[in-house]
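The complex appears here without one of its protein chains, the remainder shown in place.
Every chain is named by a letter (A, B and C) in the order it is written, and numbering of its residues begins at 1.
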Amino acid sequence: MTATATYTADEMMAVAAARRLRDGDVCFVGIGLPSLAANLARATHAPKCVLIYESGTIGAKPASLPLSIGDGELAETADAVVSVTEMFAYWLQGERIDIGFLGAAQIDRHGNLNSTVIGPYDHPKVRLPGGGGAPEIARSVRDVFVMLRQSPRTFVETLDFKTSVGDRVRVVVTDLGILEPGGDGELSLTSVHAGVDPDQARAATGWNLHVADGVSVTAEPTGEELAALRQLEPRGGV
Amino acid sequence: MTATATYTADEMMAVAAARRLRDGDVCFVGIGLPSLAANLARATHAPKCVLIYESGTIGAKPASLPLSIGDGELAETADAVVSVTEMFAYWLQGERIDIGFLGAAQIDRHGNLNSTVIGPYDHPKVRLPGGGGAPEIARSVRDVFVMLRQSPRTFVETLDFKTSVGDRVRVVVTDLGILEPGGDGELSLTSVHAGVDPDQARAATGWNLHVADGVSVTAEPTGEELAALRQLEPRGGV
Amino acid sequence: MAELVSDGDVVALEGFTHLIPHAAGHELIRQGRRELTLIRMTPDVVYDQLIGARAAKKLVFSWGGNPGVGSLYRLRDAVENGWPAALELEEHSHAGMAAAYWAGAANLPFGTLRGYADNDLTAHTTVRPITCPFTGEELAAVPAHRPDVGIVHAQRADRRGNVQLWGITGVQKEVVLASARSIVTVEEVVDELEPRAGAIVLPSWTIDAVAAAPRGAHPSYAHGYYERDNDFYVRWADVSRDREVFTAWIDRHVRGTKDVEEYHRVLAEGGVAA
Partner (left out) sequence: MAELVSDGDVVALEGFTHLIPHAAGHELIRQGRRELTLIRMTPDVVYDQLIGARAAKKLVFSWGGNPGVGSLYRLRDAVENGWPAALELEEHSHAGMAAAYWAGAANLPFGTLRGYADNDLTAHTTVRPITCPFTGEELAAVPAHRPDVGIVHAQRADRRGNVQLWGITGVQKEVVLASARSIVTVEEVVDELEPRAGAIVLPSWTIDAVAAAPRGAHPSYAHGYYERDNDFYVRWADVSRDREVFTAWIDRHVRGTKDVEEYHRVLAEGGVAA
């Protein structure tokens, strides 16, 4: 079954990330694309994925996409709701989480992320919201999945600020393709989405992006995937 | 109203301890006499006393005396039930408790207590149950109340083992009378129960017990107190 | 509340996406509090309002944004341009903030966590290494949060002042227990707090003041009472972006109202824009 329907870049990103989740994975998810990806996986090939939101909900099963990590539906459908102190001590630091999703304002070639400031810390050009859970997610989960639209402003040679470390980043899903770390830990382009040329991805990267030998083309979203996605997000789009 | 009814030494002890609780006091209680005393206070002059059992029940309101600190009725009648980790961290170490009751196998003149061993620690003559919550109760509550039958084996010159420190011991209620620390921190006899001679209390003490000037006679249990006590403990006695 | 919060106090208004004490924050603005050190894991709209209304001199936080929308423009204006006053930042991770609240509630001077290694935050915050005396491992210590005043919003109190909240309960218990004084606003006062699944109860004797503030968490939500006003958060960006629009909004909706009921009445009249 191939999809001929059109789909958005966000939908492609959600589908590409969802496919990498294995059934039963315990996922620490934030709002937006990560939440969409994890819920899509749960609605399709990985019904036993466990969704944990940092607000304290463990095993949440929202029928539609939550708008905030603290939506009431998350608490109502969860197996357990715990305090935020317990969440960070027993569950995240306890290394019980398989997959953690992160976004950022900047990423470098090693998967280090910046969500703190653009410009110097003490005199920022743009004060970003800050790291939140990211610093410890990045070092406590088994695999970090980054979801981030690709542009030279975002994929940078040098971060303005290192909010979280890249050691456990296993995949970066962008609107153009998929990056994965090689043996040296440097991210290289391993897949491009349908209709994207590897050079487009290189042009959207602030460092000299290595294109993997035999770079593949990401399978397009199937009709089933798109239907499940749109069921989650009735208004179409994130 | 004076009581002409007979009463047991345990009842006298419970009454004497209960009278020292002020309405609204937050009390950390164990099973047996302390529980009886605190519940008696709640049933008589101090209805707003808050009873906390180390099993995690906060604001328990048992109708009759619990047989274990974990009785189901304690959980059912409590304002809140918390985990034991939270109890010791947030509530006891948090210094939210006014009164802590302690018993022991031995007490010295400074209110230090032994509930660990008789004989040397590594080759004990009698291995006692151990300190349980006592070491931190003794240093975290505002006032420690000790309830202990008086004998030279129990009121000793030198403890075999110091399980908890006496700094915060404000009163020791015995079957013979009441001991309170003086300015130098040494316990002296400040009251004897009806029919007890101060010399009896001195003879039941392994150190040279100082009798306070103007030592008083403890008021006997009133009819109301005994009625309330026996309501708590239908089988009569602890 | 006027008696419990003074200029210069360290104040934590907590609420992790749920039960955010907006009404209490508005009251601080009405009373003209100044020079507050504001603590919160996730400062959002109500902290944007407090900062823009010049109530704060310092912010202790781990994530400061308009959830699902973007920037808090008043927070950014204070940090980037010093308007209406410079704002000192003490920035942590969520895990660091949670450990600091835990330590505060447990009456310990510091909390320990695996964190703050290999990132740039360490150089810009109050965190120090601590070595495990058994294994020799190096961990991070954060100083306990011990606010002068902790403020939370809850669903219910009974007439004796015991407070019950349920749903996502965040760090609300910790902030009440960690603070020297505490204030709880509630949706309603009831005769009895019937037990509820997932509810926590804060005994009356851990709280200094309880006040009814119906819909006092708006635009956040109160599980079982009302939903999150998602549109408000979206429209807040337009109010917050501009200094004059913001100030007019605060003058009309907060300084110009006497309590949470009047706030809601004015809000219903005019929408979010000034």
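As a working rule, a contact is a pair of C-beta atoms (placed from the backbone, for glycine too) under 8 Å apart; a residue touches a chain by one contact, two chains touch by 3 or more.
Fair warning: this is a prediction, and the values are worked out from it, not measured in the lab.
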Touched by the hidden chain, restricted to displayed chains: A, B, C
Residue in contact with the excluded chain [from B:P34, B:G59, B:G133 or B:P221]: B:G133
Sole residue of B:E11, B:E54 or B:D108 that reaches the chain not shown, by the stated touch rule: B:E54
Subunit A residues touching the omitted chain (full complex): 24, 26, 50, 58-59, 79-80, 89-90, 93-96
Footprint left on subunit B by the chain that the document does not show: 31-32, 54-57, 67-72, 74-75, 81, 83-85, 87-89, 92-93, 116, 121, 124-136, 139-140, 161-165
Touch residues of subunit C, complete complex, unshown partner: 107-110, 112-114, 126, 128-130, 132-135, 137, 139, 141, 143, 195-199
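Note that in this section only the chains that are shown with their structure count from here on.
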Intercentroid distance (Cα basis), subunit C paired with subunit A, Å: 28
Geometric centre distance via CA averages, subunit C-subunit B, whole Å: 42
Subunit A-subunit B separation of Cα centroids, rounded to whole Å: 58
Junction residues of subunit B, two or more chains touched: none
Touching two or more other chains - residues of subunit C: 102, 173-174
